[in-house]
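Below is one structure, written out as structure tokens, with a few remarks after it.
Omission of a single protein chain aside, the complex is shown with its protein chains in their original locations.
By written order: A, B and C. Residues from 1 in each chain.
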Amino acid sequence: MTLNLQELQASLDNSPFHQMFKMSVFEANFEAQRLSIRQQFTSTVERLAGTKQYHGGAIASLIDITGDYALFYVLGFGVATINFRVDYLRPAIDTDLLAVAKVRRAGKTVGVVDIDVTDNCLRLVAVGRGCYSTRAG
Amino acid sequence: MTLNLQELQASLDNSPFHQMFKMSVFEANFEAQRLSIRQQFTSTVERLAGTKQYHGGAIASLIDITGDYALFYVLGFGVATINFRVDYLRPAIDTDLLAVAKVRRAGKTVGVVDIDVTDNCLRLVAVGRGCYSTRAG
Amino acid sequence: MTLNLQELQASLDNSPFHQMFKMSVFEANFEAQRLSIRQQFTSTVERLAGTKQYHGGAIASLIDITGDYALFYVLGFGVATINFRVDYLRPAIDTDLLAVAKVRRAGKTVGVVDIDVTDNCLRLVAVGRGCYSTRAG
Partner (left out) sequence: MTLNLQELQASLDNSPFHQMFKMSVFEANFEAQRLSIRQQFTSTVERLAGTKQYHGGAIASLIDITGDYALFYVLGFGVATINFRVDYLRPAIDTDLLAVAKVRRAGKTVGVVDIDVTDNCLRLVAVGRGCYSTRAG
């Protein structure tokens, strides 16, 4: 009954906002309560033309989305973000990004997810922590 | 020497990431250390096609950008986001958004900014709090 | 039916953790959805002996408590903290503190409160933002 990568990807693709970015579900591990999304560099994420540097808003969006999908995968239904925090650790320049979301708690009303974002050199670019409403519709 | 609205808008427009959204500098008040950006609904912010509901990532981006520009305006130079937090209070559907950023502290190393986002009915949609590195280049 | 200052103070005093600090409910304004707690300097809040500087943990506790009591006052029942954030803006030395909590949203499941902490010179010492579970027991 668990969603597979194709179903998760189809859901991801079904959002006009997501379509501005090249994001693909990279891994989903139910036992580890972990889900990863890879983002390819596109000009739509660029902070300043020609710099190939990611805008912070693109990284924040990737973090929120990956945390959200981790709970969607673990719980089997969509959840709404209550709040989240992003800490930027290094600029991300001319690189793909890998966001790995780990569910820390999927309670009856609230879920908490940690999201690490790394670049092609496996350097930590940003860390996120999201809190989501997990009450089933 | 303070930047005027045209200069702030030109800087805002000079980012490929920003160009995906229809954002305009609405107000800048130096005495109040406040800067506001208005965002028009566009299909690029939509969470699911046809719903006209803003994706959380679009709102988070608006919050980060408005906080950043408030310090840019107050300090006269660009700053980098250290971290920020977003709390979502209500869905934003088929509406423009107004993000009002108020500088709470512009210290020698760190600046802290509060950002309120309201919809066309003046309802609070989200609140943000950003921490920025204010050390001059 | 709204709790008055004496009732709020009695509840505040009824906690061993609170009793380590000298905290008093200073103001409660239902229309403004605002509640304030004053904290007197005591040696129990001191970071290093003799410095009279508040430890960050004492300020964080004051913020969490004041946010919690603001929702308690507005809703009429106790709430649990889901998460909160504290930004420290200035050291607080040899001063009382006033924490002013403003409810930004008291929804059916989640409440969000902003808390400003100022010193005797009305300087902003820290700002907090708390998210609380508002579902009635």
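Here is the rule we use: contacts are C-beta pairs under 8 Å (C-beta built on N, C-alpha and C of every residue); 3 or more make two chains touch, one makes a residue touch a chain.
This structure is a prediction, so every number in the text was calculated from the model and none was measured.
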One chain isn't shown here. Among C:Leu3, C:Ala28 or C:Ile82, which residue touches it? C:Ile82
From the list B:His18, B:Arg47 or B:Arg85, which touches the chain that is not on show? B:Arg85
Which residue of C:Ser15, C:Asn29 or C:Thr109 touches the chain not shown here: C:Ser15
Interface residues of chain C toward the undisplayed chain are 14-18, 20, 43-49, 55-58, 60-62, 64-65, 80-88
Residues of chain A in contact with the chain that isn't shown? 85, 87, 89-90, 104-105, 107, 112, 114, 124, 127, 129, 131
Residues of chain B in contact with the chain that isn't shown? 82-83, 85, 109-110, 112, 131, 133, 135
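Basically, only the chains that are shown with their structure count from here on.
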Do the two copies chain B and chain C share over half of their interface residue numbers, or under half; same or different? same
Distance-wise, how many Å sit between the C-alpha centres of chain A and chain B, to the nearest whole number? 22
Measuring centre to centre with CA averages, how many angstrom lie between chain A and chain C? 34
With chain centres taken as the means of their Cα atoms, state the distance from chain B to chain C in Å. 28
Residues within chain B bordering two or more other chains: 85, 87
